[in-house]
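Note that this complex is displayed minus one protein chain, with the remaining chains in position.
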Amino acid sequence: MRLLHFLRAIAGVAAISLLLTGASLAADSAQRIVSLNLCTDELLLRLADPAKVASVTWLSLSPSGSNVADLAVKVPINHGLAEQIIAAEPDLVLAGTFTTRIAVGMLKRTTIPVIEFSVPRSFEDVRQQIRDVAKLVQAEDRGTQLIDEIDRRIAAVAAKPRSMRPTAVVLNPNGATVGQGTLANQIMTAAGLDNIAARLRIDNYGQIPLEVVALHEVDVLIVSATRDGPPSKATEALSHPILSKLTRTRIVSMPGRLWNCGGPAIAEAVERLDAVASDVAREKSGQ
Amino acid sequence: MRIEAENISVRLGQVDALRGVDFAADAGEIVGLIGPNGSGKTTLLRALASLRAADGGHVHYAGRSAAEVGASELSRQIAYLAQGGEVHWPMRVEALVALGRLPHRRRFQRSAAADREAIERALLAADIVALRDRTMNQISGGERMRALIARALAVEAPMLLADEPVAALDPLHQLQVMELLRKKAVSGGGVVVVLHDLALAARFCDRLVLLNSGKVLAAGEPASVLTDANVAKAFGVDVVRGAHDGATYVLPWSPTKRQ
Partner (left out) sequence: MRERISYGALVAYLSLLVIVLAAGSLSVGYAPLDIREAVVDAVQGRSTLGALVLVELRIPRMLLGALVGFSLGIAGAAMQGLLRNPLAEPGITGVSGMAALGAVIVFYFGLAGGAPLVLPLGGIAGAALATFMLYGIAGQGAGTMTLILAGVAINSFAGALTSLALNLAPNPFAVTEIVYWLLGSLADRSLQYVWLVSPLMGIGWIMLVMTGPALDSLTLGEDTAASMGFNLGRLRMQLIAGTALCVGSAVAVTGSVAFVGLVVPHLLRPWVKQQPGKLLLVSGLGGAALTLLADVAVRSLPIRPELKLGVVLAIIGAPFLFGLIWRLRSEA
C-alpha cells in the first residue's frame, strides 16, 4: 500500500511536470481539445468555450454518473478509441493516468500533445488541476472563479462550530473503503466526520471487512448510490442483512460523481455530508 | 437352475455377432464355450448373463425371462466373472471377496453373519485365506485371479459364468482355477466358462459348445465336438490326441494345410 502511495505521488508529480512542458507548447494554440476521461471531461466542459471542445467521452452523457450531462449533450462524443480521436483532428488531448493505456500510447506517438491528469487526492490537487486546465484552454478567469466558489462553500462548512465529530466509514462494492490520502477522506473530514478507515490507517482505497464496520458501530455508513442498474455481484455485500440490523448506524448514500472527480461537485459533497453530520450530532447531544 | 437360450441373435454395430444360437446349461455341469477370436463367445456369455439384451430370441432362467426374474433376484442367481480381471482400486483381498455379497445385502444393511460365513467359504475354496489382508497389487497374477473367482464364489449363486478366467495364468494356476470350477460344479452349481485352451476345455468340461462366426458349429460331449473336421474348420489347426489316466487330451499341433 505504501509503495502504491509513493508511486502515485511520483505519477502525480510527473503528470504535472509533463503538463507544464506541454502547457508551454500548447498555450497559444489549443483550439480543438479532446478529453478521454470523465474527470477531465468535466473540467473541459466547465472551463472551455464550447467551440474549443472537439469531443468528450460517452461517460459524461449519463446523468447518474456525470455532473455535466447537460453540457455534454451539446458536444461530440468519443468512446476512447484512438481512431475516433485522430479523426477529430485535435490539437490537445486531456487524459487520466489510468485512461485506456493503448489509445494514449498511440496518441503519444503522434505529434498531438497529450496531457495526463492523475486522480485528485486532496483539495489542493483539485485547485491545481482547475488552474492547469484553465490555463490550457485560456480561461484563467473562469478557473479562478470556480476555485473561489469551491473554497467559499467549503470554508463555510468548515467554520461551523461542532460539538462532536460523528464516526463514519465509506463502504463501496467489494468491501472497498476510502482511507488516508484520498479526496473523499478530506471531504469527510471537512464535513465534520471522523473517518474510521483513516484512523485504522487504511490507505487509499483499501478493503474493510464488514466485521470491522459492525463492531465499530459507526454513526454514519456511506454507501455508493445504488443505481437502478443491472445486477452486480459487488453490490451484494452492501445488502448484507447485518447492515440493516445496526440500529444505531445511519446509512446514507452518496453518488460517486460527487467525489470521484475534482470540480465544484466536491463542495456539494461536503455540504451534503455536513448536513448528515450535524443531524447526527444534534441527535446524539439531544439524548 | 437351468439357463436356456433360444435362437439368440445379437448385432454389434454393423456386425451380426451372434446368429440363431441355441444354448442350455444345467446345475452340476461345466459347459465350455470355445471358438476362434471374434466368434461371439463373450457376446453369448454376456447375453446369458443378461448384461446385454439379445436382439432376437430369448434367454430363460428356470423358465422365466430376465424381466420376470428381476435384476436383484438375477444377481443372486448368476455370478459373472468378467474377462481381463480389472480391479480399479487396490483393495484388500478380503474386502474384494466381500463385494460378492453385495447382491445379498439390502440397502444400508451391515454385513451379517451369513455374509461373513460365505466369504470364509469362498476364501477357503479359492485357497487364499493366507492372503486375506494383502492388497490386490501385492499379490501375483494367479493369486489375483483366484481372488476374483473367490469374489464370484462368494455370491453363492447357482450359476457361475466365467469369461476366460485362465487366459493370463501360468500352468499351475490354470490347473488350480479349473479345479476350482470343477469343485463348484460338483457341489451342485452350474458353470459356463469361455476358454481358449482346447486341452483344458477337453479335460475339464462336461459339455462343449463350439462357436464359429456367431453360429454354433457343434455342441455336445468334448469327443463329439472336437473332431478333426470341426477343429480344422473353426480354428484352422490340426490336433494330436492322446490318453492319460483314462482321460483323453487334445493338443493343437499345426496349421491345417490348405487343399
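Per-chain residue numbering starts at 1, and chain names A and B are given in the order in which the chains are listed.
The working rule: contacts are C-beta pairs under 8 Å (C-beta built on N, C-alpha and C of every residue); 3 or more make two chains touch, one makes a residue touch a chain.
Please read all numbers here as calculations on a predicted model, not as lab measurements.
**Q** Looking at B:Val10, B:Leu33, B:Val59 or B:Leu74, which residue reaches the missing chain?
**A** Candidates B:Val10, B:Leu33, B:Val59 or B:Leu74; residue touching the omitted chain: B:Leu74.
**Q** May I ask which residue of B:Leu99, B:Val129, B:Ala167 or B:Ala219 touches the chain that does not appear here?
**A** B:Leu99
**Q** When the complex is taken as a whole, what residues of subunit B touch the one chain not shown?
**A** For subunit B, the residues touching the absent chain are 46, 49, 51, 71-72, 74-76, 78-82, 84, 86-92, 95-96, 99, 102-103, 105, 107, 135, 148, 151, 155.
**Q** What is the set of subunit A residues that contact the non-displayed chain in the whole complex?
**A** The missing chain touches subunit A at positions 173-175, 206-207, 209-212, 214-217, 229-234, 237, 240-242, 245-247.
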